[in-house]
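For this view, one protein chain was removed and the others were kept in their places.
Presenting chain A:
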């Protein structure tokens, strides 16, 4: 009896360690990678990749704070990352396992250090801005050729919004993006954490609320591309994807993206490894794979977002690296602002204000 059990136990143990070492669970935003890269990763490394997606920072953060998510790599946005680092949700990266980290771009590293001091816990995956996407022809038809499509006037001035309403306007359902934008429109510091200053945005957002068809974080891509709506406040790459889909469909819809002249939010999606990741080694292998210049360029060419990898730039296509909406020129860059996380009391004020604006209660 004994003799049959020993090899069986050994085989089982081998299975367990093999499964443990050769799997990596990645949790990333939806529509945020060239899926061919996932197959390429499995072929190159022999590690089995389990790739799940989410659509809001809040969902990811709740999983991180509950603990035991089972993920090895997650992709929070900067301000969310900062809070999760202080909650002890991530482990410091082992840069000896990330030789490709030399490719990281210092311009972006400087900025992400605000959220992750010394960039010890995360690497930049993609970054972008929050701005305004317009259906060029329809907006010109409604507001005239000199419509302020590059300004927050377009979406926060009730006179403009009233005329645009029939054609359709979508806003992001993300208070941490819309309230800073309203503050920028008022000429206040967009990153203000003062509840009294934040409260002033209610007048701005409340006045245009009746003309907003929907608050949503992803529907505007198709709605813009199909010509169902005229204006969306959204994320740069998503609006550029809408532009691309309209081009492919050849439906006569021309979409343009602009970072508003009053200032636009610049955000950074960072890859990090949870403190309780089951396979931290495989996670490092995945991060190193992403940090490869060719791979990162392939991802950016596919999703139309800029990345924090300076070595990848020579492999980027001209309509990515040459587009100031993706890689802003020095002039636009000056106009971009970043935000820091709210403490729980201010967060409550912000969420409450947002509910009030959306539901009228």
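Note that in this section contacts are C-beta pairs under 8 Å (C-beta built on N, C-alpha and C of every residue); 3 or more make two chains touch, one makes a residue touch a chain; residues count from 1.
As a working rule, contacts and distances are computed from a predicted model.
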Hidden subunit of the complex - UniProt protein name among "1,2-phenylacetyl-CoA epoxidase subunit A", "Carbon monoxide dehydrogenase, medium subunit", "ABC transporter" or "Putrescine transport system permease protein"
"Putrescine transport system permease protein"
Touch with the missing chain holds, among A:175, A:237 or A:260, for A:175
Of A:89, A:246 or A:271, which sits in contact with the chain we cannot see?
A:89
Where A:50, A:65, A:113 or A:137 are the choices, the one touching the absent chain is A:65
Per the touch rule stated above, chain A touches the missing chain via residues 56, 58-59, 61-62, 64-67, 83, 86-89, 173, 175, 214-215, 275, 344, 347-348, 351-352, 354-355, 358-361
